[in-house]
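Note that this complex is displayed minus one protein chain, with the remaining chains in position.
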Amino acid sequence: TTTGSDALEETKELVIYSARNERFVQPLLDSFAEETGIEVKLLSAGESSVNRIMEEKNNVQADVFFSNDTGAMEYLRLEGLLQGNTSQALNIIDPMYRAEDGSWVGLSARTRVLMYNKDLISEEEIPKTLWELTDPKWAGEFMITRGGNSSMVAHIAALRAEWGDEKTKEWIEKVRGNAGAVVNGHGDVRRSVGAGEFKFGLVNNYYFHQQLSEDKDNNVGAIYPDQGADGMGAFVNAAGVALIKGAPNEANARKFIDWILEAEQQKFFAYESMEVPLNPAVEANPIAMRIDEYKVMDMPLQELGPVWVDVKKLIEEAGLDLDL
Amino acid sequence: MNKAPIEMMKEVNTKQEQARYTRAFSGFWLNLWKGNPPGTFLLLVSLLTGLAMLVPLSYVFIRGIQGGVDRWLNLLDTRIPILLYNTLSLTIVVTFFAIVIGLSLAWLVIRTDLPGRKTWQWLLALPLLIPPYVGAITYIIIFGPRGWVRDWLGAPLFNIYDFWGVVFVLTMFTYPYVYLITSAALKRYNLNYEEAARAAGLSYRHVFIKAVFPLLRPAIGAGAILVALYVLSDFGLVAMMRYTTFTAAIYYQMGNYDQVAAAILSVVLILITLLFIWAEAKTREKQRFYQSKGTPRQAPLIELGWWKGPLLAYASIIFGLAVFVPLSVLAYWASVGLTEGVIDQRFWGFAWNSFYMAGMASLICMFLALPVVYMKSRNPSIVSTVVDKLAYAGYALPGVIVALGIIFLFNQYIPFLYGTAALVITAYVIRFLPQNMQAADAALSQVSPRLDEAARISGFRPWQVIVKVILPLVTPGLLAGGALVFVSAMKELPATLLLRPPGMDTLAVRIWVDASEGFYQTAAPAALLLILLSIIPLRWMLSKY
Amino acid sequence: MFDIELLSVTKKYAGTEKAAVQGLCLSVEKGQILTLLGPSGCGKTTTLRLIAGFERPDQGKITLRDRVVSHRDSWIPPEKRDIGMVFQDYALFPHLNVIDNVGFGYRGTDKKGRVQEVLQVVNLQGFEKRFPHELSGGQQQRVALARALARKPVVILLDEPFSNLDAELRVQMRVEVKEIIKDAGATAVFVTHDQKDALAISDRIVVMKDGVIQQSGTPREIYQYPETPFVATFVGQSNLLPGQIGDDGQSVITEIGQVPCNHTHNLARGEKCYISIRPDSLEVDPEGSIVGKVKQWTYTGESIDAVVDTVTQKGTNQELLVHIHPEKIVQQGEILRFKVLPNFVAVLRSDREFS
Partner (left out) sequence: MFDIELLSVTKKYAGTEKAAVQGLCLSVEKGQILTLLGPSGCGKTTTLRLIAGFERPDQGKITLRDRVVSHRDSWIPPEKRDIGMVFQDYALFPHLNVIDNVGFGYRGTDKKGRVQEVLQVVNLQGFEKRFPHELSGGQQQRVALARALARKPVVILLDEPFSNLDAELRVQMRVEVKEIIKDAGATAVFVTHDQKDALAISDRIVVMKDGVIQQSGTPREIYQYPETPFVATFVGQSNLLPGQIGDDGQSVITEIGQVPCNHTHNLARGEKCYISIRPDSLEVDPEGSIVGKVKQWTYTGESIDAVVDTVTQKGTNQELLVHIHPEKIVQQGEILRFKVLPNFVAVLRSDREFS
């Protein structure tokens, strides 16, 4: 059943809050605007988008939230800030990567990988599991992002679900001690590893892809960790879109979500950002590994939301900087 | 029928009572204002201004207190000590160097025969136009781990992300605060003091130490406090240079949906800021003195002799580091960007947004500054003092905190304006109104209260006096203040980042967004345009200072 | 009818301990010029500002032309008091030229004519287009006066309007201002600390000290018959000696001998009093009864002001200030004889405090 967009007030604009890199979002929005004649207003507010949506709950401004993190979207849903969506278009995405009520849906996967500089280290030497990062022999050799980075929070939440509080805490403490640098964002990590400042770093896979396509400092490789027979698999987070409750331009928002789930948009999107489409039918950028080519942690992303606050507390207690 | 007289008596009584109350109130009101109450309009505008300034403060304190003892203790144990150390050490060191550089340059260009001193006078003020985070970007481009220096030499010479790197870049772009204010003070300086000291047989070096420096102290203090407040509130530069101060931490906390922690850190930050302001006021209190007007004589220039060469080199080096180098880097990347065709419709849109919002803010500041300042000066009372102090609070509030308060205020009480440029403009007004007030204050202090009285005795009501006498006399000062607000608002980042409505990015935001993702070719043209747009107001301001 | 009336007005500035003006009672008749005379800080300006309405009295009542302008709970702001004022520092509007300054606030339709009229009165035709900074101090002061007059106010207040003029212009302006005010039929309060100004211009003088009135009277009364030692010394120079009324009721017996006086404030014979002898009343006379040694002298052109040491009948020393004819050559240490002329001798009641 459709919610009958004709029942909704027709408006001429669409407001999108985005935590994603604007480079990848803007072209997509431009073509949507061109196709539909709807004026699209983008606010690239980074991670503070979530915050704004929360502050605006009595005076909703945004229609759609473009997130790079399922945890953030689920968190908003649990706070009651998202609007369910029963559009058929959602069905092409694996239920593991969308909300129960369809209020948010993942678009592309972002897998946590260890990206390394081939000039400094060979594929054999690189640690094969995340736990190995606690080994003192890597002291000062690698980079991670700050604990407050949403990809990092989500990742640690997944580890905690796998390992429990104690072991996760131990891991954080030791990794914090070993890390040669703790930086603000993944862009820093990929550029520094590419430039040979450090041997390797923990990033989302598309950062690795981006570094590969740089015209210098691009002699890098990546391994997907914990792929062994009894390994837990790599952690996959998803970027996606969410429909905001009380959206002033709800009809346009629904139209947009349907539109973006079309294969053509998926492909364009994944190609540009070099992420991997969650829709297996959509062809990925050739330099990226397809999502079915490696082992992933079997944790539904919806579970990230409820534990969000606890995880941050854990990170804080374990001494990894939340902010930089 | 019997009751009627009693009723009437009662009526009379209540009437009398009312009259008595009215009289008592008018008596109280007159006493409150020491017999000199302001006009209604003046009072209303001032009170509204004061209230608006109160919003972010109260928001933050309420949120912070709601945080509960546990969160406080937790933060006090873990994060606050490190943040305190980071923030205080940076503020103090940068302020110190800014004083040294600002004072020495001001003295060189105003009082010595430095070749080309007139040109230097405004060249050396130019760093004021360059947003410090842009400066940081350019230095990262050159000296960063992947910068040009590494490309040429194979290794970066030093770690720019070091404490001293941050100090260096911050100093280069904040010294103009000290420089400008001490220059102005040096121009106004009563030469008779210098001559009295020389007549007492002191050599020039001693004259400077004993008679010039102490008299410049209020100006130096005023400049220094601006530098310190800037460092405390800076977000863009420290974020770029990976150095965490309170302001940056608050911003990141926001990103983590953690309003409470952000509010708690903000309360601490406000307290630190107040501490700085208090300390500055304290040192001045001990030195409460007034320079007599003196004859406006052209100061004789001090001959530098063989020092001319080295000192010229010194000024050139500072100019090179603070203006030439950043502008060259920007020019390079801008040329890259131009060939890639980044200057499109959207780009001009951002420029217009910057111009429009900064312009509106400066207009509003010019409108609001005069009533507040005027009321403080001409209708002294507890009310005007409180309003004045409140209006200055904007100085002490980092943009992030102002933004938090404004989001709350508009969401709760003025929802129909939420999501419009009004938020950003309000933030600019709250943050930069004090700059305009200072200029207005300075201009107003040149206008003798006798002029107001002369106008009133000629039959004009207080608001007419403002229009007919005060406004024509303080307009240059107000405009100079407005120009300063414009320049500051053009550069403003943290509040703009949090408050801009969708589709209303400013140049500053674009620079930030693009540069933090490494797209220098799009950031550089925006930065250059931002600087260019600010030059005219700056020149105007300098001619008035 | 009084045009200006102050009834026990007291004003204490916030943050000060002593009242700037204490229980002041003043009344000025229509068409008169009253001068407030007193040393710096005695409350002259404060009094003017109270009348003008720039300050509010803590106590007391102020009436202008039978209209209460300031009382416990009533208050008429300055702009409604119909007052003209010349400020100590002129307070000319720097952004307006002479015409606009003078015409400032003039509401009538004949503005231009009226401005020309008052400019003529203060002798400033031809300066219409100048701005204040293009005028000399004296010219500025005259513009200020013209501005105060232009609106034909009931009351004109002048705060030391001559303080910045040099001697020549000052003498000239005294006469002119007096005429202008009289011609305008205005009632004026004039403030000065210069006794010459006060004596020259006033119908009545009020001598103040520390916010309190010391004496009030016509210029002649003040100068010739000062009531207190303070007035005697502040208004002109004077030698003050204690003494008692002589048996003839027309002289005072002092340590330097019996001094004849024209006016004894009806004190009884033998009553204690002070006597004020102006330096001009001591005349060098080889037959004179007072002998003294010149201790110090100053040539002032019109006279030689000498301090003379005399020995009293009791054998104590008494310094006397004497005006000697300027053509006489005086030496320090010279012994001279004097006699007292009765004209400038005044008897003061000794029950007034000496200060």
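Structure notes:
Labels A, B and C are assigned to the chains in the order they are written; within every chain, residues are numbered from 1.
FYI, contacts are C-beta pairs under 8 Å (C-beta built on N, C-alpha and C of every residue); 3 or more make two chains touch, one makes a residue touch a chain.
Just so you know, these numbers come straight off a predicted model, no measurement behind them.
Touched by the hidden chain within the whole complex are the displayed chains B, C.
Residue C:280 is the one among C:58, C:117 or C:280 that touches the chain not shown.
When the full complex is taken into account, the listed residue touching the unshown chain is B:193, out of B:193, B:230, B:246 or B:276. Only one of the listed residues, C:234, C:274 or C:338, touches the absent chain: C:234. Only one of the listed residues, C:223, C:274 or C:338, touches the absent chain: C:223. The chain omitted from view is touched by exactly one of C:88, C:101, C:139 or C:195, namely C:195. Across the interface with the omitted chain, chain C contributes residues 39-41, 166-168, 171, 174-175, 193-196, 199-200, 219-220, 223-224, 233-237, 278, 280, 296, 298-302, 305, 326-327, 343. Contact between chain B and the unshown chain involves residues 190, 192-193, 195-203, 210-211, 214-215, 217, 287-295.
Quick note on the criterion: only the chains that are shown with their structure count from here on.
Taken together, the touching pairs link the chains end to end in a line with two free ends.
Relative to the centroid of all protein Cα atoms, the closest per-chain Cα centroid is that of B. Per-chain Cα centroids separate chain A from chain C by 89 Å. One finds 52 Å separating the Cα centroids of chain B and chain C.
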